[in-house]
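Missing here is one protein chain; the remaining ones are kept as they sit in the complex.
Presenting chain A:
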């Protein structure tokens, strides 16, 4: 460990134990960070598709996905740029509910999430099943706006937020891992905030 001369760190005594290392509480702010221009996607044309190594590849329209059993996440989100937010409520549908419809083949080990903008991000299958990932359209009781990924985004709150693809359009189940957009650009393949998995090699 190389210590930095004179560095103590900002007042840490009152640090919130819910904050992963290196994160600060953004409070009421919700910073916006994405590489693309913000798209505006009409719910009339919106679809969400699960394909790849599943038994029954399926697409849902906006109305069809809203007809499924609703689910909710309440808790924190963590961005790789070092802010976290607590007390968030997201409404949508659990990925488990969608997989009950499509099934998943035994060979499937990884998932590529993709967006209506062409953005992609990769995840191990364990991180999107068993109540750990959702497709969400409402945040804190109001529709998700365009800049935060509306009309619907993926939500994988236990990983850094770039994994929670904005403007999500689908999940592809795969046998082998492939890198998504930020991962090809040097970000970590997994992205666990408690392990500070920010960049490749962390």
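Convention: contacts are C-beta pairs under 8 Å (C-beta built on N, C-alpha and C of every residue); 3 or more make two chains touch, one makes a residue touch a chain; residues count from 1.
The definition used in the following text is that contacts and distances are computed from a predicted model.
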{"item": "Name under which UniProt lists the unshown chain, selected from \"NADH dehydrogenase\", \"FAD-binding oxidoreductase\", \"(3R)-hydroxyacyl-ACP dehydratase subunit HadA\" or \"ABC transporter permease\"", "value": "\"FAD-binding oxidoreductase\""}
{"item": "Candidate in contact with the missing chain, chosen from A:32, A:67, A:101 or A:195", "value": "A:32"}
{"item": "Residue in contact with the excluded chain [from A:43, A:58 or A:82]", "value": "A:82"}
{"item": "Absent chain, residues of chain A that touch it", "value": "1-10, 12, 21-22, 26, 28-39, 81-83, 147, 181-182, 184-186, 198-202"}
